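Only one protein chain is missing; all other protein chains are in place.
Showing chain A:
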């Protein structure tokens, strides 16, 4: 029996193809024949017909055909299917024998050649005696044949040759050896294929014809055999549909056979074969569901057919093989394009195969545990004469025996013993692991990570059984974290237990310790007695002694392991193991917590480290130390006890270096932060707990950050959700769940004990030197040094503000652009306790809007912290928002000399510029002076002296000035003519003399200057008197370069009589002036309309009286006629 006894035979698993033999080809010495053969067999692609070719000599002996049975009456079959049958029809009995013969139609020695050919054919026929195998002749010719029908000799000779060889015309072929060899060959093989199909068809008919002779009682086996043969021939014929149909029938027939312990193996073997064929064909027909259904049916039918109880492992092996083969078929179909899904993929079949392989192992272990004295029987009952069995699935010591009674029980016993002993040599683990790893590969593909993990656990366990502990550990370690992260503690514990065994057996110290740590932890579901045992072992290991062996380990392996452990003890080497606990759940839990999220630098930083052990017995540790991001603090946070190794067992429950199970221990640490760390974060980077001593072995449990392990995050979450009220504990104890890790704290500067006040008068006025008085008063108990002031615009505001804000300490002079927006670190000296200090800061704001100003006072002070003298830097800052406003609004307008609003001025004609200064400041303003700086185009009519000097303006008050100006003609200027600037010098009325005066320059608006052709002005007294002559002189000036024709008329008025020219037409030369004199005689008192002067310029029709009215008065006040006495008094007034 080979170890591959359960593997399917190759001939079953291959794709059956028509078998054709080629004779008469000398492929070794004849180049032409070689080429022909190559064309047949080389590069057979899928589109070529499915034929398997073989070159054989012409006189090859084919398997003999058994003489035809005329009656089945007395025939009793000895088995279902002979082991050689499939191979015979695949590789030995051809469907067609082709005789190659070199012969051209124009062969001179035709007769001889023809008879030689006939002889060859005859020899082939002889060797095929009794078989239906077809024979065909191929003539290899040197010449290209003529088209059919044209070569008369050819057709004659062909007919003759057929006759001589007793061939039909269809079996004679010509192969011209020319350029198109492959083309001819393809045509030839297609013809061969047809012949082969005919052959298999007749074979099927032949097998079917036997059926009628069979009877149901004695020939049950033959029914199956024949059905199988028909199906197999159909497959050879490439008729897969019929093949499938026949296989199905055969499958049903197999299960109709009477099963008994003696033939159950044969039935199962055949059922397995047929099932394999059916599933294979179903996948080939792309009906995977049919394949799965068939397979399920097959398994359901066969599952219970265990057969001999003593050989039950055989059944498991057979089942395993069934699943594996189906998995292979499924996988192959997927490779050819089938899509599988998560819940239906080959992985399940491999998994099941592995399961049966495991069962096989179990059964074998139970059934094959013979004493060492039991020897393998001699002669070997499994040996057969031929070396192989005659029929599939039979026992070698009773082949062909159909009786259900055991004729020779002794022989049977020996046979079974032989099989059992054989089974002992099978490496089951290897089989199981291969199947599992196949399954793993599949499940990985179909998104089943948990299934994959499960299978890997099984693989690991199998490696453990196979004593390959390294591989076992590797696999188990790999999947452990999956179970840990999902919180399946039962499963994790089971894996850890196996892993602990592996690490014990290999004496892997670090792994052993790590797994022990976790198995003692709260995630472990082990019972307390187990935990006690593990803890005891762990303590032993820490004391550099050997642990007790793990239970249920192989005795031999334990012996080896014990030696290894002894070696470990004597071995000098590193005995310190640092184990990062972040990724698992050790039995000591740790939480570190700073008392506050921040500490002032002048108070000691305090934090607690809480430890809790979950192991069943108290455990002692030798050191607890904490590391920080600033390593200088590490030295302050160490608890260490100089203890000898011998002390470990004593005083276990006492002392502070001992953790009592279930009790939370608190360790308080404090240290003084360095002044350099002000503003920095102090973080606990790790907590190290040392178990054991350096004299023996020690384990450093290393928590990253402030503690916590793989399970603690979830626990903290649960605890935070919980509404449960925790029972009260004594004051010294705390609830573990209530502790929240706080692994970092901020160091902040000492609280300043000074006051900073700001005194100022908001709002600030644009461009003024705004005074900000800072008062610093010390309330410290000791003198403070190095007081520094930083004042100015608070950084981080609009960049434009920085450009337009300037700060200085000197208020006596105006600052310019070069001054900064923020003055930093102005030393203002030292302060004694209670002393006060003032500093004025001047700010100039160039634009309106609100600004934030920062006043920051820092100083140094000596303090004692925990008896240590240190210099602390303290600071206090104040911010203030100051609004900046315009001190005043300036309005400018142009008016005519009659104070009428002007939109434009007329060249050379005087007009008035009026400025109006409206104070917008909440504080009184003093206008120191004002000045009108005229543009060159403007000329003053009279003195331009300021009219508002030293005027004090309260809020809302305004000051106005009026200047008489004239603008010479400048021609037509776009946008008007610049007027000039108006400069106002001002300061706050409250400001002292030292404060500089601020000059605000206002650019006056441009004005449009227009030329007029004629300017008229009137000379007339300021009032008239009734019945007194009122002389009025009109001056008409020609402003153009042309002679002007002027029509003048005066319209009469009811209030006046007048003398003078009432209507006149005259000419005025360029640049000259004409005077018109009128004497008006008022008739009525009051404000009277003057007789209106109408002027009409013939050349300038645009010049209207409307315009004229602007220059000359239209009315005058007429006083009533008074008494003479009054006259004088009035004149005096």
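By definition in this document, a contact is a pair of C-beta atoms (placed from the backbone, for glycine too) under 8 Å apart; a residue touches a chain by one contact, two chains touch by 3 or more; residues count from 1.
The rule is short, and it goes like this: contacts and distances are computed from a predicted model.
Colleague: Out of "C2H2 and C2HC zinc fingers superfamily protein", "Pyruvate dehydrogenase E1 component subunit alpha", "protein-synthesizing GTPase" or "Trafficking protein particle complex subunit 2-like protein", which one is the UniProt protein name for the chain not included here?
Modeller: The record names the chain that does not appear here as "Trafficking protein particle complex subunit 2-like protein".
Colleague: Of the listed residues A:216, A:258, A:335 or A:721, which contacts the missing chain in the full complex?
Modeller: A:721
Colleague: Where the complex has a chain not shown, which of A:114, A:352, A:420 or A:946 is the residue touching it?
Modeller: A:352
Colleague: Among A:448, A:789 or A:1030, choose the residue that contacts the chain missing from this document, as touch is defined above.
Modeller: A:448
Colleague: Would you write out the residues of chain A that touch the absent chain, in ascending order?
Modeller: 299, 342-343, 348, 352, 355, 447-451, 454, 457, 483, 486-488, 490-491, 494, 714, 717-718, 721-724
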